[in-house]
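Apart from one protein chain that is not included, each protein chain of the complex appears where it belongs.
Naming follows writing order (A, B, C, D, E, F, G, H and I), and every chain is counted from residue 1.
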Amino acid sequence: MTTRPSKELEVFDNPQPSREYTIRMNIPEFTCLCPKTGQPDFANLTLEYIPDQLCVELKSLKLYMWSYRDEGAFHEAVTNTILEDLVAATSPKFMRLTAEFWVRGGIDTTVIAEHRAPGWRAPEPVELP
Amino acid sequence: MTTRPSKELEVFDNPQPSREYTIRMNIPEFTCLCPKTGQPDFANLTLEYIPDQLCVELKSLKLYMWSYRDEGAFHEAVTNTILEDLVAATSPKFMRLTAEFWVRGGIDTTVIAEHRAPGWRAPEPVELP
Amino acid sequence: MTTRPSKELEVFDNPQPSREYTIRMNIPEFTCLCPKTGQPDFANLTLEYIPDQLCVELKSLKLYMWSYRDEGAFHEAVTNTILEDLVAATSPKFMRLTAEFWVRGGIDTTVIAEHRAPGWRAPEPVELP
Amino acid sequence: MTTRPSKELEVFDNPQPSREYTIRMNIPEFTCLCPKTGQPDFANLTLEYIPDQLCVELKSLKLYMWSYRDEGAFHEAVTNTILEDLVAATSPKFMRLTAEFWVRGGIDTTVIAEHRAPGWRAPEPVELP
Amino acid sequence: MTTRPSKELEVFDNPQPSREYTIRMNIPEFTCLCPKTGQPDFANLTLEYIPDQLCVELKSLKLYMWSYRDEGAFHEAVTNTILEDLVAATSPKFMRLTAEFWVRGGIDTTVIAEHRAPGWRAPEPVELP
Amino acid sequence: MTTRPSKELEVFDNPQPSREYTIRMNIPEFTCLCPKTGQPDFANLTLEYIPDQLCVELKSLKLYMWSYRDEGAFHEAVTNTILEDLVAATSPKFMRLTAEFWVRGGIDTTVIAEHRAPGWRAPEPVELP
Amino acid sequence: MTTRPSKELEVFDNPQPSREYTIRMNIPEFTCLCPKTGQPDFANLTLEYIPDQLCVELKSLKLYMWSYRDEGAFHEAVTNTILEDLVAATSPKFMRLTAEFWVRGGIDTTVIAEHRAPGWRAPEPVELP
Amino acid sequence: MTTRPSKELEVFDNPQPSREYTIRMNIPEFTCLCPKTGQPDFANLTLEYIPDQLCVELKSLKLYMWSYRDEGAFHEAVTNTILEDLVAATSPKFMRLTAEFWVRGGIDTTVIAEHRAPGWRAPEPVELP
Amino acid sequence: MTTRPSKELEVFDNPQPSREYTIRMNIPEFTCLCPKTGQPDFANLTLEYIPDQLCVELKSLKLYMWSYRDEGAFHEAVTNTILEDLVAATSPKFMRLTAEFWVRGGIDTTVIAEHRAPGWRAPEPVELP
Partner (left out) sequence: MTTRPSKELEVFDNPQPSREYTIRMNIPEFTCLCPKTGQPDFANLTLEYIPDQLCVELKSLKLYMWSYRDEGAFHEAVTNTILEDLVAATSPKFMRLTAEFWVRGGIDTTVIAEHRAPGWRAPEPVELP
């Protein structure tokens, strides 16, 4: 099993595709470079999704995140790119990526992007007492 | 009374099947093995359900959870498998399993899966002042 | 006035039966025995109800709770039994019993059961600024 | 101005009867006697109301509460009686009394009673960003 | 620029009358006199409004609040009077005044009054993820 | 790359215009001058928006905020002006600016202004369990 | 066993007089009368002591506190009187009484009085890792 | 009993002069005028003392604080003056006055002054487990 | 009275030089320029001192802080300079300045500097129960 940074996202078959369930991953160790100054940027990413036929494999996700370490990336662009790559790899019913970037120039930025499969509707939530 | 790990889930007759009520169990001591590396994984499980004719017996639930101690199990799969086993054993009206796995590769994962009996609808909640 | 444990629930006439109002009682000192091992179990009970013609008397409620001290009782069963006894004694418009049992076998259990009088509907709540 | 306990509730003209507004009073120093044992009971009262033509005067409210100091009173009854006296004195559009009694016999009790003027409906709340 | 207490509320043209926006002012230093005993009362005021053509000027608001320092004022009346003066001066689309008075006679009182311009409806709020 | 205060807001093409996503920026270092007294004012700004074709560039936003350092500006006006400049530069689908100004004259003020593109409606939020 | 208010403090033999240990009692339901106005005062009392040969009996302590319900008492005096009565009844090695009175005239008062037996020295506290 | 502001501090005999005990009073409703601008200032005062032969009477303390309502007073001076007046009236063994003034000119100020009777030494504190 | 930024620190005679007391001022609105980039820096300052013969006047302190608004200043240097200026102006017995600067380059810096008059010793603190 490789342990090099890689843009390759491995997937595996959703073990229970007949049920809509939620997977939530917190990825606090994301770092990339500022495309303007070349200095490091840091972010806390939160990935939430309802899989369809495929799930993203945890280790390849780690290596994928690692692959941004030496790349320049604007906040808004990299959040959308990561979401798109994850959507392309897994075709989920719903996916949301929240990227909380650390303060730069006295300003801190959060970008939140979602994908909804065409025609998909969120199930009505059940609130137990 | 046996105290060996076991996949056998014992049930008992719901003492009050004519009423919809909630049972919530917190199971903080779940551990299994990573199927890729063989290393231990840990999770905090929360089980919530509205029983129909059967309830799951507490001690057999503990032994059932123990049975994963030496098994390899992916996060998404084991959450769904446990839910399915519990649904198969008790045929509840509603059941939700939340599995919060500890950080691996700098990423922590939560999987939340639900079962709803066909045709069942959640009762309208009563909010008292 | 007796001070022995007793299954007898005393009631008194609702002093204001023409108004729907809420009575909430917190009963943190409930203890019974595990029917399998005979060891003590502990729970925090919360009783909430809207009375109709009768209210439950506080001291008899205390003695009633005391009566479980030397009885074996499963979590799910005892919660429903207490609710039923209280419903039988007071015929309330609405009653909810929440029983939070302490950890046993590494698992802690909460059982929440409700009674709604046939045809009764919860009044629309008023939210003041 | 008298400073003796008194059941007399003084009122004054609502200074702005054309507007629906909220008056909320916290009364943490309520004490009465247990009608069974004669021992002191204590409660924290919260009064919330939307006045119509009359408001309750603060000092007379204090003396009114004081008047229960030497009276025996059940939790449920005294809460409803106070609400009724306040409704009789002020004929409000809406009034809610919450009485949180201190622990007795290991059980603490809260009673919440409301009055709504016939035909009155709560205004839709405005939530500002 | 005068710095004397004054009932005169200065206003200025709303710099952006074509947009509904919220102005929220916290005024923790309000004091007046009890009209019965002549003793000082204290309150924390919160003013929230959606202006129409006019905004209230900050310094004149401070001097206006100061003008109550030597005036007797009942809790309910002064809250409504201040709201009315502010409404008369600025004709806002919506205005809410919350006055939290300090404890007197063991009771603390909060008065909350609102003005809504005839025909005005609150805009539907936007909740971003 | 210039580092002088500037009213010029640079923008860049929204990297993902086909998706509605949220950008939230916290700008705690805003300062301007009081137009009446010439003394410094301070505020914490929060900018939230859903971009259409354009995003605001982070560094130019910092320089834009810096440009108010030596300008006189009323609380209500400067909040609306900044929102308008940002709307003019980026034509977003939705934009909200919250400006929390520090206490002046014993009163602290928050101004919250929103822009909604004509015909735009907020998407229904998805709540995952 | 009587249940009338009483100034009689019952004691019992310290079951372990050869050891210095701490007894801490919280008494939140103390009420007496203001000796100037006759109006009720309220306090939360905390009693802490290291017994010598005698301990104070719980129920008699409750009845003792009740005995102040109809007595006029200044804050400073009643705190010292209660301490003295408890010292006279139990001759403790150390005793501290903390009385937190509710706000009166916009001022709230706490009185803290201690007794140390002649020649007694507090044991050096042990800090465990 | 007068209820006018007054610089006269009434005292009463310490009910227990043979014991060193603490009296702590919180006085959140202090207000005076700025001697430069004539505008109101506000402070939260905390008075802590160990009395010798005399205690300060609560109501006269309230009227004394009230007497500053229309007086100009610098923060540092008024704190010391109040302490001196209280020391002159009661000759305590120890007295500390903490005055937390509200923000003025973007700066908030706290002044803390102490008096120790000549030759007095604080008793060694007792820490109970 | 001038309201222009000024390096002139006004002082006034300590109203009680025979007593050692503490003055603590929180100054959250400090801003200067980075001497390398010319960009704004921000800090929260806390000044604590025991005056000897002189106190610093509040308004001149505000104008003094304002005087740094257009000056370049390194974090460590400006903290020490301000302390020195305040020491030179007031010759206090003790003075401590804490400057908490906002994050720059992903690092936030706090500088804490003290002055002690030659031969001065801090008084032993009194801890009341």
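Here, a residue touches a chain if its C-beta (ideal position, glycine included) is under 8 Å from a C-beta of that chain, and two chains touch if they have at least 3 such contacts.
Computed from a predicted structure; not experimentally measured.
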The one of B:Pro28, B:Gly72, B:Gly105 or B:Pro129 in touch with the missing chain is B:Pro28
Contacts from chain I to the absent chain lie at residues 96, 112, 114
On chain C, residues whose C-beta touches the chain left out of the figure: 40, 42, 102-103, 106
Missing-chain contacts on chain G, rising order, are 128-129
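Keep this in mind: only the chains that are shown with their structure count from here on.
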Chain pair, B-C or E-H, that carries the greater number of C-beta contacts: B-C
Chain pair equivalent in interface to A-B, over half of contacts matched, among A-E, B-C or E-H: B-C
Taking each chain's centre as the mean position of its Cα atoms, how many Å separate chain B from chain E? 54
Chain E to chain G, mean C-alpha position gap in Å, rounds to 47
Return the residues of chain F touching two or more other chains; collapse runs of consecutive numbers into ranges. 22, 24, 28-29, 40, 42, 96, 102, 106, 112, 114, 128-129
Kindly provide every pair of chains that touch. A-B, A-C, A-E, A-F, A-I, B-C, B-D, B-F, C-D, C-E, D-E, D-F, D-G, E-F, E-G, E-H, F-H, F-I, G-H, G-I, H-I
